[in-house]
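What you see is the complex with one protein chain gone and the rest in place.
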Amino acid sequence: MTYALRKLGMLLLTLWAAVTLNFFLPRLMPGSPADAAIAKLSQNGPVSAATRAAIEAQLGVPGGNLLEQYVHYLQQVVTLDFGVSFTFYPEKVSDLVLTALPYTVVLVGIVTVLAFVIGTLIGVLAAWKRGTWMDTLPTLGGSFLSAFPYFWIALLLLFFAGYVGHLFPTSGASSPTAVPEFSLSFIGDLIYHAALPALTILITSLGGWILGMRNAMINTLGDDYVTFAEANGLRGRTVALKYAARNAILPNLTGFGLALGGVVGGSILVEQVYGYPGIGYLLYNAVVNQDYPLMQALFLMITVSVLIANFLVDILYGVLDPRTRR
Amino acid sequence: MTTNTTPGQVDEQPILRVENLTVEYRSEGFEPVAAVKNVSFTLRRGEFIGLVGESGSGKSTLGFALTRLAKPPATIVDGKILFHGSDIRTLDAEELRKQRRGGFAMVLQSGMNALNPVRTIRKHFHDIFRAHGHVEPGSFNARASELVRKVELPETVLDRFPGELSGGMRQRVSIALALSLEPELLVFDEPTTALDVLVQHAVMDTIRQLQASEGFTAILISHDLGIVLESTERVLVMHDGVVVEDGPSHQILDDPQAEYTRMLLSHYADPRAEEIHIPGFSTRGRSADAARAERATTSPRSDARAARRADASIVVEGASKVYAPPRRGEKPVVAVDNVSFTLAPGESLALVGQSGSGKSTIARLVTGAEKPSSGLVRFGDSNLASLRRRELRDLRKNVQMVFQDPYAALNPLHTVEYTLMRPILNFTERRGEAARERMLELLETVGLTPAETFAAKLPHQLSGGQRQRVVIARALASDPQVLVADEPVSMLDVSLRAGVLGLLEDLREQWGVSMLYITHDLLSARLVTDRMMVLNAGRVVESGPTADVLRNPSDEYTIRLLDAVPNPARAREGR
Partner (left out) sequence: MTSTTTPVRARALRGALRTVGRIASTIWSNPRARIGVVLLAIFILAATFAPWLAPYGASQDGFERSAGGSAAHWLGTTAAGEDVLSQIIWGARVSVFVGFAAGAIATVIAVLIGLSWGYSRGFGGEVVGFIVNLFLVIPGLPLMIVIASYLQNGGIAMIIAVIVVTGWAWGARVLRSQTQTLRSRDFVTAARFAGDSSFRIIFREILPNMTSLITGAFFGAATAAILAEAGLEFLGLGDPTTVSWGTMLFWAQNSNALLTGQWLLLFAPGLCIALLATSLTLINFGVDGISNPRLREGKGR
């Protein structure tokens, strides 16, 4: 229990640090992002004093009182009030973010867990059958796959399965004609559209889990408790799963938390290629249009999501390792 | 002992017959190295034999081969291992697995790491029962309880995780798990080496009792001839992959045939004896003790020593060291509790106790590595607690340390020359050729000749004993007044210990350094110290002249430590 509380404290501290980093980032940059943003916004019409204040609180104003801005900024974060986007004028930034968020969370979340489970199982098998083709194939394949750029796989799949093969839609999260409702046909449509992005993330992230688990398990296979379990005549499957793999999954889980950021980053590129309306695609649009308020809000949202996911992994670790319970 | 071991009894088929067994370590790109060479022996049902050898003798490799646990690069290249007449080398994986129950089992050296850290002890038992099906599912728990009681553990350990148990308890659990297989042959590979002295003694007692009550055949692999002779009826002595002697324990004790066995035996003695004979040491009787006390006060031949003899004392007054609790909500750890002593110039003082007694903490206090929580530690006029960085360096010039593990105390990437030049350049005025001469001189002092050859070597090219000599030479380089030696021989093979101890003793006599000798090994303390302090849980329980304390101990803890010393001679009395 103290373990969970300590991790929770750590989460809050890290969240605060991430929010603060987000505050300083635009202020450390050359030029004035706030002025640039207001200038862009004024192309859409007159900018109200309130909007100007909101943007300045978020992006900084030269010579302003930093502490005052910081307090104002924290208020913004807590109330999720990030002003208006000029790319999608007059949509509110917070609305845009909240609309896009579920697409990414569901897509990346499900695929990542799936990739972790499949990759871990293959890694276990590779380590157990070390030196055979069942080891060589996945490790070589895995290291090759993990070196593939996300967007390249996305482009290739899109080209061959989308444009050439016409097997999957080439863009969007649902058919333009589909009516959003809780029905089998609509969910099917969603899955149909998410298939290629999901496959891309799966292919590129699988290699890392395979290699990580294989190496961790080769280590535990050399541990004394595995030798002793063999000396006691336990069945091979028990030794492999309950002794070697069960211990090897702990370091792999730590790696999972740290690699999550990489997967989320990769999904931005994937969403951009597929025009999938998640956080990544939105971020790409914000970046291209230099929509700083939207960009800052998105970056904060991505960071917070990853931190929370990391916290959940930590808690799972605590459940799996009795040594943290003491 | 119920088993009859009369030789010549032929009607009974031997339980194990090893014929011309050769095991090699083979790795790609290297010449194969034979670890076990053409070994043959037989083992009768119910026998308890010892397999003794120093590091690198091949004893563990043999043990792993006998239980078919040898893994690449270790490869059995020749010979037969007949268990009940059939060669276990021909068993396929599943036959071998089934055979683990009621066949041969093994208890590993590192029993503390032999348990799965994420499984409770109970699950360990259940795994075995399930794998072999020899216990009814309904009586899993009852049988597990019975087994842990057999190794003298409370049933509550069943619901603990390995990390919650002490090293001794974990080793007992390992033994209980091996017993749960109901083996006919049980191989113990250094079952107590990683444990504390008193715990070692208790675990060995348990093993002996179990062997008698359960009636399994047992092989005890150990580097310690004392432990083996105490426990077993027959001993195989291994040296360099070859069995050099195979005979009844009493015969090996009274009339060893092999030169090597005689050499091993010569390094054992009862620290309580009036006189002690160890090769390289003169008789250590009362007269010798008196003589060395005298030498300590008269002028030594100081030609080897550049500067002065030790003239400052280390004084410890009412020192305590309290560490923060390891976990929140627990009590602070009192490592050292109100300890006072003086190490006079030229004196040699033993700090004796098992791990956790606070002896290593005292070493850190007198070397300035840590500050006492209360009390005072002085060297000469300076209070160690108030030293600045600069002064700490001056202290290091005078108070040097000899480390326990010669394999860890030398940087594997530096030559002996680099290692020895550092303190010479840092602490003395010698530069250039003069410094190098000094370095070579030090090597000669510690007996590493020709010095030029040794200077160029890297640690991995040296034996354990040679490494420890380099460590000692480094400690001497700054011409210190005090040597703090933390278990300097405990990691060395028995045959090398006397040499290193003799060197320390000579240095003390010739250089006049005082020595704080930290150990759990009472015999070595008897050999190289004048006075002794026995520590238990941070407190001094007994102190006085070494021979007096050992021969007439008054504290119960000292007596227990003395009883735990393996002593081949005592084996004869017990039998």
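The first chain written gets the first letter, and so on, giving A and B; residue counts start at 1 in each chain.
Criterion: a contact is a pair of C-beta atoms (placed from the backbone, for glycine too) under 8 Å apart; a residue touches a chain by one contact, two chains touch by 3 or more.
Just so you know, these numbers come straight off a predicted model, no measurement behind them.
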| item | value |
| --- | --- |
| Chains in view that touch the one left out, judged over the entire complex | A, B |
| Among A:Leu125, A:Leu250 or A:Leu283, the residue in touch with the chain that has been omitted | A:Leu283 |
| Options B:Ala114, B:Val366 or B:Met401, residue touching the unrepresented chain | B:Met401 |
| Given B:Arg44, B:Arg474, B:Arg508 or B:Arg531, the one touching the chain that is not displayed | B:Arg474 |
| Of B:Asp254, B:Glu330 or B:Glu433, the residue in touch with the unshown chain | B:Glu433 |
| Residue numbers in subunit A that touch the chain omitted from display | 13-14, 17-18, 21, 25-26, 29-31, 33, 127-128, 130-131, 140, 143-144, 146-152, 155-156, 158-160, 162-164, 170, 215, 218-219, 221-222, 257-258, 260-262, 264-266, 268-269, 272-273, 283-284, 287-288, 290, 292, 295-296, 298-299, 302-303, 306-307, 310 |
| Contact set of subunit B toward the excluded chain (per top definition) | 27-29, 71-72, 367, 369, 393, 396-397, 400-401, 403-405, 408-415, 417-419, 421-423, 426-427, 431-433, 435-436, 471, 474-475, 477-478 |
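By our rule, only the chains that are shown with their structure count from here on.
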| item | value |
| --- | --- |
| For the subunit A and subunit B complex, residues of the former touching the latter | 2, 223-225, 227-236, 238, 242-243, 246-247, 250, 320-323, 326 |
| Subunit A contact footprint on subunit B (complex, rising order) | 67, 69, 93, 96-101, 105-106, 108, 110, 113-119, 127-128, 130-132, 161, 163-164, 174, 177-178, 181, 327-328 |
